[in-house]
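Structure first, then comments.
All protein chains but one are shown at their positions in the complex.
Up next, chain A:
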Amino acid sequence: MSNVHPYVGRAQPRVDGPLKVSGLARYSAEFAADDLVYAAAVPSTIAKGRIVRIDASAAQSAPGVVEILTHENRPNMPAEDEPYKADMVAVPGGPFRPLRDDRIWFSGQPAALVIADTHENARHAATLVKVEYEALTPEVDVSNARDRAYDPPEKRNGIPPPPPPRGDAEATFKGSVIRLEEEYRVSAEHHNPMELQATTVEWDDGRLVIHNKTQGVNNPKNYVCSVFGLDPEAVQVSTPFVGGAFGMALRPHYDLTLAVMAALKLKRSVRLVLTRGQMYTMGWRPDTLQTVALSAGEDGRLTSVRHEVIQATSQFEDYQEPTVNWSGLVYDCPNVTLGHKLAKVDTSTPSDMRAPGATLGMFALETAMDELSYKLKLDPLELRLKNYAEADQNDGKPFSSKELKAAYETGAERFRWSKRSPEPRSMKEGRELVGYGMATGCWEAMMQPHGASAALTADGRLEVACGTADIGTGTYTILTQIGADAFSMPIEEVTALVGDTRLPMAPVEGGSWAAASAGNAVRLACAALKEELVKRARGLDDSPLANASVDHVVFRDGRIALASDENVAVSYAKLLGAAEGGRIEAMAKFAPDKEFAEKFSSYTHSAVFAEVRVDEELGVVRVERIVSAIAAGKILNLATARSQILGGVVMGIGMALHEETKWDKRLGRIVNANLGEYHVPAHADVKNIDVIFVDEEDDANPLGVKGLGEIGIVGAAAAIGNAVFHATGRRVRHLPITIDKLL
């Protein structure tokens, strides 16, 4: 079988694919429990104000109702904020707490929780709870709150604030002839994963097994232990499958708090599945107002960059994401000023959504760069190359690797960029105007400490495990590949486990760090298991490997054999026979190399090229093709990696042309909180997408992996918008580019 190795680097089909397509993969809303009751949250109909009265009498006497919880009768909860901040992804401020008191912060906020014997009875009774409000006028439009924008007093943990200014951008800009300053805006978006936010709590005599839709099981565990004062030994969170999340399931949400609250109160198993409409009451990509000012010399070299953002956040938390920092590091420029302000609106707190910050900031920067290229009468790609950054000027460090130039080149060639005629409105095909646009993408290559285990089990299989999550990205598959390669085993004989607090510790799965972090942790665990196996082989009576060390043996075909003479061997079966419980396990911890990180900056990059066709008279835009060339270090699995980029690009098409969460500004209510009226791209909107991975060697970790769950979306919307400009001569600076904006 050795000829099939290595699995790493190939297009390996998903190991969990058969489970998913056959419906055997179990999601958080699908776990059975004895004596289970079902909860439904009653959404507030106002966006701001107070609950004056709750009349639950009709609901109480509806069929099957077990209990109705409100802020008036809920069990005691800690009064201070601190316990609710046991959340790895918390942001500054006071976290939202369902049923805390009579205050309403955002539309759809749960005002009561109905628990009944069936899902249907709970949902029905929830419609019978009468809540009387005292409503105040909400503000949901960040552009109306811009006068009240402020510098976040407390920075969000783990999110780099904008670096201090370098040079003098303002004076340079003022003294420049070639310059532009524009405002860019991307409408608010919601994540809209397929799987609804859901929690099933299995109550077993005080012990809780919680199935909660999450991007990291340890986060909800820590949170409920902290909030409800539970013994960590008595709480297990188990979420083997997640049906898409895009960042939405990083933080604990009110489905978790309410389901656990109800289970503890009733001493019963409880399930709470949110409705699609309630998916719009938590976490969203914040509405932003961005100003980008650029100046350049005749030679096309940037002389100054100013990028400032006013980003929406909730009334109760200061959510922050790195929106402007990219403008200080993607291009080489001596004079840079970056600023990030917040403005409060009466909504839930925004949250990380696929490439948070970068998606928005790079849209603005890359659109401005495109505008500059026309001012300079310079090819947009050439402008990027002229200003190529060889080092990260924000941090004053070289890049650990940066094959963006290769990405530009291969992407441009595949796209046939050279066929572009420079003038806007100069290309036509039939009735339609044709436009070519391009943009750069950038995302930080991050890593986090992760634990992992590797074990040989009684049936001779290899089991690798890590407490990370697979949110549909392919984590199961790459961990299986790494394990199979380490032991030269057929991939069918390897099992990967993730998504359970009983597994070795891992943080949430986000920031595209899971592949590098969990992947290297599993690799280390496999190495540790090899050491353990050799140690045990040495220790056998009359061991043929008595003097062997890991360096002198090979692991293959169910045996450890001397590299110099493979006839001298000990079988795994023999070792397992002698092992307690018929299982031999080893653990390892991976931690990012701090010294390396002090010396180098690590980023992934992309070059995105888009061709659009525009029926100018009718305002209809079609994205004919996109080429996305990615430089993201070593690619572990060409199939799942390609899928990640495809998905990111499709989301970029949505950002450019379709997605917009619409609030009624008077009521503060989202009017399109469903997948019928919130438009994501349909099949017809997605034609040809070509994904290229350029070779990139990186030493930040032993696998050479950078991660690529997010880079695919960055730059895509700008490339499309730039192509629309090239086709039509119209610059749309407020996404999405809908028909009305082109008429």
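What to note about this one:
Here is the rule we use: a residue touches a chain if its C-beta (ideal position, glycine included) is under 8 Å from a C-beta of that chain, and two chains touch if they have at least 3 such contacts; residues count from 1.
Please note the rule applied: contacts and distances are computed from a predicted model.
Entry comment: the absent subunit's protein name, as recorded by UniProt, is "Xanthine dehydrogenase family protein subunit M", drawn from "Electron transfer flavoprotein", "Hydrogenase 4 subunit B", "Branched-chain amino acid ABC transporter permease" or "Xanthine dehydrogenase family protein subunit M". Contact with the chain not shown here comes from a single listed residue; of A:R669, A:K706 or A:H726, that residue is A:R669.
For the chain left out of this panel, the touching residue among A:R53, A:K267 or A:R431 is A:R431. Listed for chain A, the residues touching the missing chain in the whole complex are 43, 45, 63, 107, 120, 123-124, 127, 430-432, 613, 615, 617-620, 622, 657-658, 662-667, 669, 671-672, 674, 676-677, 679, 681-685, 738-740, 743.
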